[in-house]
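The complex appears here without one of its protein chains, the remainder shown in place.
Order of writing sets the chain letters: A and B. Residues in each chain are counted from 1.
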Amino acid sequence: MKTNPGRFFEDYRLGETIRHATPRTVTTGDVALYTALYGPRFAVQSSDAFAKSIGYPQSPLDDLLTFHVVFGKTVPDISLNALANLGYAEGGFRRPVYPGETLSTVSEVIGLKESSNRQTGVVYVRSTGSDANGETVLSYCRWVLVKKRDPEAKITQEHVPTFAKVVSPADLATALPTLATGSYDFDLAGSPHRFADYVVGEKIDHVDGMTVEEAEHQIATRLFQNTAKVHFDAFATKDTRFGRRLIYGGHVISLARALSFNGLANAFAIAGINAGRHVAPLFAGDTVYAWSEVLETAELPGRSDVGLLRLRTVATKNQPCGAHPDKQGDGYDPSVILDLDYWAFMPR
Amino acid sequence: MKTNPGRFFEDYRLGETIRHATPRTVTTGDVALYTALYGPRFAVQSSDAFAKSIGYPQSPLDDLLTFHVVFGKTVPDISLNALANLGYAEGGFRRPVYPGETLSTVSEVIGLKESSNRQTGVVYVRSTGSDANGETVLSYCRWVLVKKRDPEAKITQEHVPTFAKVVSPADLATALPTLATGSYDFDLAGSPHRFADYVVGEKIDHVDGMTVEEAEHQIATRLFQNTAKVHFDAFATKDTRFGRRLIYGGHVISLARALSFNGLANAFAIAGINAGRHVAPLFAGDTVYAWSEVLETAELPGRSDVGLLRLRTVATKNQPCGAHPDKQGDGYDPSVILDLDYWAFMPR
Partner (left out) sequence: MKTNPGRFFEDYRLGETIRHATPRTVTTGDVALYTALYGPRFAVQSSDAFAKSIGYPQSPLDDLLTFHVVFGKTVPDISLNALANLGYAEGGFRRPVYPGETLSTVSEVIGLKESSNRQTGVVYVRSTGSDANGETVLSYCRWVLVKKRDPEAKITQEHVPTFAKVVSPADLATALPTLATGSYDFDLAGSPHRFADYVVGEKIDHVDGMTVEEAEHQIATRLFQNTAKVHFDAFATKDTRFGRRLIYGGHVISLARALSFNGLANAFAIAGINAGRHVAPLFAGDTVYAWSEVLETAELPGRSDVGLLRLRTVATKNQPCGAHPDKQGDGYDPSVILDLDYWAFMPR
């Protein structure tokens, strides 16, 4: 058989390393598309001149563009037969990525847990994105619910990994060059608010809403070379539970992040991803809103240029976020679709 | 409050200068998207080889791409609470812009006029787009109808600026390098018609129509980092007068300009914008057509390579332009959506 049927749960081995296909050179073409699809306005990623003024050689890629490219490569091997993308943990951006660099991804199988009904199992992987020299640029864990080919297949290896609840700030400093003192222009960046202006517990409604069209999420998801068929095939998905195409969860993350500019304009780089959950699916025609909560603030050892904000950004569909829709009972307010906990750099 | 609520009419001061956020490095990625969104076919902007052959160092950006990027930055400060974009005047392109350059925008408040009902007021600004060295690349005036936060707020400063009806050709020569004599290839440019072939009063139906999809105008408007929520939020706009998303007026300008290639193929660069008015809104699903009238021709002092055509391009929706739908009584034919008066260069 020459086509890739995707792996089923019993095809994974604990400790196994999978080199994913299709290395990808990222370019200013990808950057333009990312801007056009999500509308980010962070000055560092938008302007080479701004980036240079604070110490970068040029504008780096939006961190989530790097994330999606690294993630996309894992799909044919990890999630082609996945029923759900359950969570993320221990994500760390090691250094900025620039147009012209080539990214590729390797995943290690770090956990396997069969479901009690024996129809499915959870596969835990650590995926590592590297540049053309093999240097890591991004590493993160995710776990997905994968079908078994044969429910009767006996699973001999099981292991549920434990993840750090929060990535240690000390591990995140390399993601950002040291900023040239006093060079960050808060007018051009779009907000006067800096690290010290944010306090733990503060909640920010990002106000704006963004309606998603089928063409938009398909264009984005193909850009990331993510091949999961549920995103693209209206003919096949009309017979599924949802009756239609499902939007790539990463699309929601990027929309929420771009919306968060309104309130977090100086949180221009993501340092790490502590936890993430796609609470509910998004469909074309829905409008995405977001709000954020400051969970924690941290100084970086030896650095007086920036601090870290631990943020929780919650995205909703068809529900503005003035009232901060959130967890509710055992679950969530029905409008919530994403709950993402991450570290972002902010100038001091 | 960390989010930007936008300014209301009483927040502006006459003479005030506003440095807008988010400088933007424009790239060949933006150029590709501009081509894909509007379909322009002007040889100078399409081919580096063609551009070099006539004296450019490489292909410049489409002038309207520059315009939209410069314009987009003003939205969070000028038109977030605007009810209508009333007009443009005194627009001048100072020099070609090339991929790799960084653009930023500053606006000066040059006029303020409260409406008689005291609910709103008109804000007049001169917006100036500059490169990374602060050199002006584009300057134009526009005026918008902005809500008052408090209708009772007393307005002490009022001034209604007067604008030149037509930008003087003498002020526009820098927008174009001197073309190498005899080097312009009319076959490759797509039309044999040059400056002397156009006569004042001539009307040209541009024939073709272009239907606009929601995904298209959203992708374009985000590319320009224009954040006006009416363009993106189907959930909120369903309760507005129009009941749906409104397409960015600049989208219509770019569509009309791209359509005008069929009849004006050698009018490859816009020199100035004399006046412009968005006569009626455009919505997704509508089809845009355009026609143009030659209002005036002008020679450029000291230059025998090119002349200037003063053109009026009228765009319609769902109405082909063979009959040149135009002003009618006190208003316009109901199909008209744009009336734009501008100067364009054409080889002699």
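Note that in this section contacts are C-beta pairs under 8 Å (C-beta built on N, C-alpha and C of every residue); 3 or more make two chains touch, one makes a residue touch a chain.
In this text, all values refer to a predicted model and were calculated from it rather than measured experimentally.
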(request) Just name the one of A:G39, A:P60 or A:P76 that touches the chain not displayed here. (result) A:P76
(message) Touching the hidden chain in the complete assembly: which of B:G6, B:G29, B:G307 or B:P347 does that?
(response) B:G29
(request) From the listed residues A:L112, A:V125, A:L179 or A:L223, report the one that touches the chain absent from this view. (result) A:L223
(request) Give the residue, chosen from B:I18, B:I54, B:I204 or B:L340, that touches the chain omitted from the document. (result) B:I204
(request) Could you list which residues of chain B touch the chain missing from the display? (result) 27-33, 35-39, 41-43, 46-50, 59, 187-191, 193, 197-198, 204-211, 213-216, 219, 262-265, 285, 287, 318, 320
(request) Provide the residue numbers of chain A that touch the chain removed from this figure. (result) 2-4, 19, 21-25, 27-30, 32-33, 76, 100, 102, 104, 132, 213-216, 218-220, 222-223, 225, 227, 229, 232-236, 245
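In this text, only the chains that are shown with their structure count from here on.
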(request) Could you grab the centroid distance between chain A and chain B? Build each centroid from C-alpha atoms only and quote it in angstrom. (result) 36
